[in-house]
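If you scroll down you'll find the structure; I have some questions about it.
Just one protein chain is left out here, and the rest sit where they should.
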Amino acid sequence: MSEVKTVEYTAKDFSSDQEVKWCPGCGDYAILKAVQKAMPLVGRRREDVVFVSGIGCSSRFPYYMDTYGFHSIHGRAPALASGVKLANPNLSVWQITGDGDALAIGGNHFIHAIRRNMGLNILLFNNRIYGLTKGQFSPTTDLGHKTKSSPQGVIDNPFHPGELVLGAQGHFFARCVDINPSHMTGVMVEAEKHEGTSLVEILQNCIIFNDKVFSDFTSKENKSDALLYVEHGKPMIFGKENDKGLVLKGFELEVVTIGENGITEDDVLVHDAYVKNPTLHFMMVRMEYPMILGVIRNVAAEPFEKKLAKQVLEVEKKSNFKTIDDLLLSGETWEIV
Amino acid sequence: MSEVKTVEYTAKDFSSDQEVKWCPGCGDYAILKAVQKAMPLVGRRREDVVFVSGIGCSSRFPYYMDTYGFHSIHGRAPALASGVKLANPNLSVWQITGDGDALAIGGNHFIHAIRRNMGLNILLFNNRIYGLTKGQFSPTTDLGHKTKSSPQGVIDNPFHPGELVLGAQGHFFARCVDINPSHMTGVMVEAEKHEGTSLVEILQNCIIFNDKVFSDFTSKENKSDALLYVEHGKPMIFGKENDKGLVLKGFELEVVTIGENGITEDDVLVHDAYVKNPTLHFMMVRMEYPMILGVIRNVAAEPFEKKLAKQVLEVEKKSNFKTIDDLLLSGETWEIV
Amino acid sequence: MAVEKQELEKVVIKFAGDSGDGMQLTGMQFTGTSALLGNDLATFPDYPAEIRAPQGTVAGVSGFQVHIGKSQIYTPGDNADVLVAMNAAALKANLDHVVKGKTIIVDIDNFKRKDWEKAGFEADPLSDGTLDSYNVVEAPVTSLTKMALKDMGLDNKSVVRSKNMFTLGMVYWMFSRPLDHTEKFLNSKFKSKQIVADANIKALRAGYNYAETIEALASAYTILPADLEPGTYKNVMGNQATAWGFLAAAEKAGLELFLGSYPITPASEILHELALYKHFGAKAFQAEDEIAGVVSAIGASFAGDLAITTTSGPGLALKTEAIGLALITELPLVVVNVQRGGPSTGLPTKTEQSDLSQAVNGRNGASPVIVIAASTPANCFDYAFMASKLALEHMTPVILLTDGYLGNGSQPWKIKTMKELPTITPNYIPEDKKETWLPYERDAKTKARYWAKPGQAGFEHRIGGLEKDMLTGNVSYDPVNHEKMVQIRQEKVDLVANYIPELTVEGSEGGDLLVVGWGGTYGSLLSAVKQLNVIGVEIGLAHFNYINPLPKNTADIFSKYTHIIVCELNDGQFLRHLRGALPDFKYEGYNKVQGLPFTVSELTQLFTKKLGEIKK
Partner (left out) sequence: MAVEKQELEKVVIKFAGDSGDGMQLTGMQFTGTSALLGNDLATFPDYPAEIRAPQGTVAGVSGFQVHIGKSQIYTPGDNADVLVAMNAAALKANLDHVVKGKTIIVDIDNFKRKDWEKAGFEADPLSDGTLDSYNVVEAPVTSLTKMALKDMGLDNKSVVRSKNMFTLGMVYWMFSRPLDHTEKFLNSKFKSKQIVADANIKALRAGYNYAETIEALASAYTILPADLEPGTYKNVMGNQATAWGFLAAAEKAGLELFLGSYPITPASEILHELALYKHFGAKAFQAEDEIAGVVSAIGASFAGDLAITTTSGPGLALKTEAIGLALITELPLVVVNVQRGGPSTGLPTKTEQSDLSQAVNGRNGASPVIVIAASTPANCFDYAFMASKLALEHMTPVILLTDGYLGNGSQPWKIKTMKELPTITPNYIPEDKKETWLPYERDAKTKARYWAKPGQAGFEHRIGGLEKDMLTGNVSYDPVNHEKMVQIRQEKVDLVANYIPELTVEGSEGGDLLVVGWGGTYGSLLSAVKQLNVIGVEIGLAHFNYINPLPKNTADIFSKYTHIIVCELNDGQFLRHLRGALPDFKYEGYNKVQGLPFTVSELTQLFTKKLGEIKK
């Protein structure tokens, strides 16, 4: 984060004059609010913030933020965001995308953005469905799920965004869920703090075409037992009674109960988001019970735009051409009189 | 592998009448030979074999095989191969691709082919450069490498194909190197045996634009000490003296020397290619010393085309429409006389 | 009160309400019932791009217009004779398109101050005179529905959801339609929730009875069955008809069908429909993007399926490179483009004809393909079938253009059976050529190369996107060979003119003015031309379904008129295409780019004016 000027904003300052057009009850509303709340905490000037998106319900997001915004074409927002960032590295660039936008048509730009590690904050609204086109399965839809385009059930193995991010050399991966906006706000602030590409997967309920898909861990009955909120340096403990924890068993993470079989809090793994080796994070993103939320991986590395800036200085030092005229007049020339 | 008829072929039967046009000394020649040798072992009839490719030096490959072949457009071969396989699941479908073709322009089709797990054999010729377009960096080119399009050195973090494959839910991943054709032949036979998508990364030397990029482990001096050939069920031992091995240390694989510090052969990890949990494989593909060759992951799972075939039967059973006429005449109709 | 039943020739009804009000379903029910009564009809749904745009606002209004008649119906109608407005926003959005003096039914429960303010009225439209020239039926639909269902033990949300059935009941009464079709439908739709079915049926009957009772609807109408060709009919939507045309073509050709597609409005329904019929050998593959959609289809075509891909404008743009590959490898492929408003994302749910240039010219290199267009929801079936036939017999990509208006519109279709459909003979290697066959050898008449499929022993061969030798198909960089190949690819497409029907004219066979149209505007253009013919105006219509190549007799027909006016829902793309192909005629253009179809009245006015100018 470069050149921060702290201006006293409130969330309302980031709300545009456009009417929000999502379906009543859509999880996107909570995310919008969480982002608007995160903005004053991020502390960037409004004119230095850019929201870009592709196409999808989620991708309407930029219209609702009173910042610079670009609602582009389906799947291409990572490339657009990259161009924005390289043109003006001082901007705080946020990309909003859906599971279809990011992982179906946009899969290639997605993995390349991750590996290049420019200073982008990518918020992936994963509702495991194509919302805007009215309910076809997406690359994250569960096997067997029946949708308009899979009347006999999905037979494509779904992507897990976290695994794909790690497979693509990701440095920052976090997970949130739409039912917990204040947690989201905190994670977004961390995402912006991280230099390089931050990927935040947000499990988002599409009430119209995929309602309750996350209810195994978001329903009132389940959420206190099935969600594990992690923080760097803290033991990975969860459960209504705070008595469940994760331990390493060979190549697997296992759920144990503190107090049973002689297990104590000290046996529970302490979360290390900063470790470069992604093995632990790979295990964490693969878990389905508990569903792990929070910043899972957060590894510092020089972002693309800074490396580029260094090369500029290097060329400046080495080049014989100080001006364009030097270049145009370079090499072998001759005079005709 | 369905409906195998064993016909007595030799490698020569798979060599087309087209003149091979790679640069003298190119690693592609060895791969071609290895594939031609694998074909009789695979045992499919020549007319049931299809080679498809994208664009690149490597992608010229299908012209040299006397089978059905399709040299398509840049990056799109996984989609083309998927269409071929779905149209006729009885075919043995091979896709040839380069690091640019597969991971730059073709990255999206690549990861989706991996996750869908159709019966495709994908051979990725990784020379870490764009050969055909004369030497720009590719998504696998090392950081800092100077090429025509990175005169000050590459600043994009490279992909490691193995990691990407695992991140995309891959079931079969193997690695070969062009200097060992007979090992390649064996791996190819295994790849074809595997139902679902098999991904074989072949480290291939481009003598013109990226010569010796793999010499750290392929040069005469290094190869016997830096390469680890793995086989399922065998301990992971390597080295000129066969005295080096891999052991698990927390979240890392470590190289140990047998006979030192009380280490015996029994301490060395035994390779398990069949285990579903990808953690071990993820550690293996990430190693740079030793460079691990052979089938690293080989997990059985029903391929896409078989699931599809089941759905066909299911619909057949349930549908009220036995013929197209049934369908056309279905619903509410009325007569005009 | 005894009501007199008045016979009507035709009537246009528009159902309009919030996106959540179920207007599409209501409209479809009215359509289905009318179809069963033997009326001819045409429909047009019109909904916002958002899934559920904000309630109560004009942006959130969803509408369904249906035109039914005793005589033949070619369009969903310009303006409504009956508007059902479920709320103030629906009235606001549609008032301009109601015929003065005709009926507007409003649910007054949704005309409170906050409602009409939200809809953008300055004052209460029910009391400020806005509706003075209409016959307004003010019904408290929501409260009446609640009352009717109050004892059923249903939750309030489900009760309110049934109000569309109440209005449908009212309209059924007005037009003397029986309720049984809809009752059957409701029972089957809510099979597993009988209480919901019962509630809906109760609301439907309550509406019907209410209409019979109140004095506001002083008369009931009836529309006698239309005078259609004898046969068995059903109501079809354009996208559905398209899907079925392909199923029929695959069966007729003895092939399996492969669809590689990525969802996009307004084309997705073709994918949804085909996904249902796996047992007919139809593989509907939802790919990761449009490029994978078309490329997987090319792979399937290479391997021997009837291969198609479906999309809309932005998707066609993405498929461009791959269509070039199908073209140079000379494989059969059908690309369906259900056009929508452009450029870029444009107006995704609106109709337009602005992808013609892209279809004809939008590829790198000299790259001719066949381009054809459907012109009614029902004949989407025929042109999907024909596109397949041409692709398979001529070994070339075919682009089939339909549009949102056709794709979502519906129409009675005289059902075709497999028996009566023409044969399709894929261009396989003839027996007597099998010995000497070469991959790029061609049929002498069509110039189509032969199709050899993987699995056939002895025909192993390699193809690809590089220029290829005239006969062997091997890569060839030879300059003269390249020029010959460019020419032969063009010739092959040109020769298709020998295999398509000649252009016909409706209306006057010659004279001062020929109206030229193509694709989805057929209904409007024909209605306008016929209306003028009826009153003795000499004017002809030449409507094109074959865009490239043009029918052989096109110049003959054009030469019979002194003036030609090309009417399109775009910026003049067919006109420019005609100038390029037949430069010896003078064309004038009439273009509308509003995401809306032509209205018949704008056309009759235009043609009348034009003829007046010519006469002067």
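Should a chain be cited, it is by its letter among A, B and C, assigned in written order, with residues numbered from 1 in that chain.
Everything below uses one rule, namely that a residue touches a chain if its C-beta (ideal position, glycine included) is under 8 Å from a C-beta of that chain, and two chains touch if they have at least 3 such contacts.
What you see is a predicted model, and the numbers here were worked out from it, not measured in a lab.
Have a look at C:Asp198, C:Glu212 or C:Glu321 and name the one touching the chain we're not showing.
C:Glu321
Just to verify: which one of B:Lys12, B:Lys148, B:Lys193 or B:Lys240 makes contact with the chain not shown?
If we include the chain that is not displayed, B:Lys148 is the one touching it.
For subunit A, which residues lie in contact with the unshown chain of the complex?
Counting only subunit A, the missing chain is touched by 16, 18, 45-48, 50-52, 55, 62-63, 65-73, 76, 78-88, 90-91, 108-109, 112, 308, 311-313, 315-316, 319, 321, 323-325, 327-337.
For subunit B, which residues reach the chain that was dropped from this view?
Output for subunit B: 19-24, 55, 57, 60, 73-75, 104-105, 107, 130-134, 136-137, 139, 148-152, 208.
Hey, which subunit C residues sit against the chain that's not shown?
48-49, 59, 312-314, 316-318, 320-321, 324-325, 327-329, 341-348, 350, 352, 354-355, 357-358, 360-367, 464-467, 477, 479-480, 482-483, 486-487, 489-490, 570-571, 573, 576, 579-580, 583, 586-587, 592-596
The rule we apply is simple: only the chains that are shown with their structure count from here on.
Would you mind checking which chain's C-alpha centre is most distant from the centre of subunit C?
B
Measure off the straight-line distance from the CA centroid of subunit B to the CA centroid of subunit C, and report it in whole Å.
44
Rounded to a whole Å, what is the gap between the Cα centroids of subunit A and subunit C?
Inter-chain centre distance comes to 40 Å.
Counting only Cα atoms for the centres, state how far subunit A is from subunit B in Å.
Subunit A and subunit B have C-alpha centres separated by 30 Å.
What parts of subunit C, by residue number, touch at least two of the other chains?
276, 278, 288-289
Touching two or more other chains, which residues of subunit A qualify?
105, 107, 139, 152 - these are the residues of subunit A that touch more than one other chain.
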